[in-house]
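With one protein chain removed, the remaining protein chains of the complex are shown where they sit.
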Amino acid sequence: MTLARWTLLLGASGLLILGVGHGIGLMSTPAEASMGETGRILYLHVPTAWVAMLAFTAAFIAAIGSLWTGGARWDLSMESGIEVGMVFSVLICIQGPIWAYPTQNYWWTWDPRLTTTAIMVVAFTGVLVMRRLIHQHERRMAATAVATIVSWVNVPVVYFSVEWWDSVHQDLSQVSSVDKVMLVPLLVSLAGTSLLGAAFFLARYRIALGHYQREEVAPELPDLPAQLELEDSP
Amino acid sequence: MPGERLVIMGANGSGKTTLLRMLSTATMPSRGTLRLFGLDPAREPEAVRQRLALLTHLPSLYDDLSGTENLQILARLLGKSLNVEPWLTKVGLDQRPEPVRSYSAGMRKRLSFARTLIQDPQLVLIDEPYGQLDPEGFSLVDRMVDELSARGTTVILASHLVERAAKLCDHGLLLHQGLPRWSGPATQAHQAWTTLHRSLT
Amino acid sequence: MNGTIEGGWGYVMAAYGITWFAWAGYALSLWLRNRKESP
Partner (left out) sequence: MRYFLALLHKDLLVGWRGRVRLVGLGTYALTLLLLFSFAVGPDTMALRDHASAYLWLAIMSSSTLLLAQSFQQEVEAGAIEGLILLPVPPPALYYAKALANLLLLLFLAVVMLPVSMVLFDLDISGSLLTLLLVIILGSAGIVAPGTLYAAMTARLSSQQVVLPLLLFPLVVPPILAAVKATDLVLEGDAMGQLPAWIGLLVAFDAIYWSLSGLLFGKVLDE
């Protein structure tokens, strides 16, 4: 099955590259100037955020596709995109405070990026919950697609309003300029994480495909039965 | 042919309602194509829906509003005169101010029929016309169907009360587990029904 | 705050550990669900 082979290929290469990227990031490069060792979380945090956004954008595109054409394939990729995006954005909500705590010694910073991610997680959780509650195939696809589009459009809107709202007390943990030597592990980790994300997406797609083929696809239409011969009723 | 009447017969779950909903463009077929008035409803839903009306067991009425107000909403939407009085008398109702909530099942059915008459459709699809009605209501349904086809409206009924519906219609279609098993003149409908059941038991 | 922070390694390890653990868990759940869907 080509899809299975693709998933394995992407997964393996992703893990390999990621190992290299994290390896360099953790072991060899010098500690970051102001944040010391904790700066190394950067190599983890930025790629995770990037892949989360990529996954939700894939779901957004799939949502438009499913509204436009109504094809089941779009619905399946939308489902996969949302789930992968959820996994990665939940991770961001965990990594964020860990990174922020040492520099500002309180866990939850109203940093626009982090807040936006948290709101994105809640929004797409709502989409997944709603999706499980609707049983007719067409209506579930349409409702999920609309909710995905609305939730996706909401992300930049939330970001800007939180940034304005938050600009009153500017926080400290701005990423200081990323100097050259840190760029290598960052980019390598980025590539690795993206490949891993793609592998997750494909794997999740295969699950949805299998589920769809077994349950949703209407059985082959039997040929029309012959006209009933009328027996004269007693 | 305008004014003709077809009854779709079948036990519950035989696909009568689904077929009716598909004919009324309430549900789109997942496969295959559908032709109504020579048009494809998937491509031109507005044109098709203008010409047909669907009557389901759900009355699609606003319980808080009176019968007159319910019809006036429709009249306003269709751009017709707000004097709905003639339609009410045609179905044997009057301009009482009480909300529809206080109506009996029979009166609700009459109001639903009035809703259909106002739209003046070319095709009327009725799901279980005799549902929740007393015998007196049955004769009302018959009169209404006659009224509709007298105005040249084609009527398609879906019912499991075969004898009653068959007497009313010209053609019959027997469904069983989603598949058409017989179609022909309504006079033989009862015969087909018993034949099918005899072959099952 | 005198610039570099001591004991940063604890947080770094925590972040990487949790993330890798989550990825592994997710990969496992995907693999299990895949087997269930297309044996």
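The letters A, B and C name the chains in turn, as written, and every chain counts its residues from 1.
To be clear about the criterion, a residue touches a chain if its C-beta (ideal position, glycine included) is under 8 Å from a C-beta of that chain, and two chains touch if they have at least 3 such contacts.
All of these numbers come straight from a predicted model, not from anything done at the bench.
S.K.: Quick one: say which of B:Gly3, B:Pro45 or B:Gly152 touches the chain that got left out.
M.R.: In the complete complex, the chain left out is touched by residue B:Pro45.
S.K.: Of the residues A:Leu18, A:Leu42 or A:Ala147, which one touches the chain left out of the display?
M.R.: A:Ala147
S.K.: Take the complete complex as the reference. Which residues in chain B touch the chain that isn't displayed?
M.R.: Here the touching residues of chain B are 21, 24-28, 45-46, 49-50, 52-54, 56, 58-65, 69, 73-74, 76-79, 99, 115, 119.
S.K.: Which positions on chain A touch the chain that was left off?
M.R.: 67, 119-120, 122-123, 125-127, 129-130, 133-134, 136, 138-139, 142-143, 145-147, 149-151, 153-154, 157-158, 160-162, 164-165
By definition in this document, only the chains that are shown with their structure count from here on.
S.K.: From the mean C-alpha coordinate of chain A to that of chain C, what's the distance rounded to whole Å?
M.R.: 15
S.K.: In whole angstrom, what separates the CA-based centres of chain B and chain C?
M.R.: Spacing between the chain centres: roughly 60 Å.
S.K.: Any idea how many Å lie between the Cα centroids of chain A and chain B?
M.R.: Once rounded, the distance between the two centres reads 48 Å.
S.K.: Mind pulling the chain A residues that touch 2 or more other chains?
M.R.: none
S.K.: Mind pulling up the chain B residues that touch chain A in the complex?
M.R.: Spelled out, the residues of chain B in touch with chain A are 28, 30-31, 174, 179-183, 188, 190-192, 194-196, 198-199.
S.K.: Could you list, by residue number, the parts of chain A that touch chain C in their complex?
M.R.: 11, 22, 26, 31, 33-41, 44-45, 48, 87, 90-91, 94-95, 98-99, 101-103, 196, 200, 203-204, 206-207, 209-211, 214
S.K.: Given the complex with chain A, which residues does chain C contribute to the contact?
M.R.: 1, 3-6, 8-9, 11-12, 14-16, 18-19, 22-23, 26-27, 30-31, 33-34, 37-38
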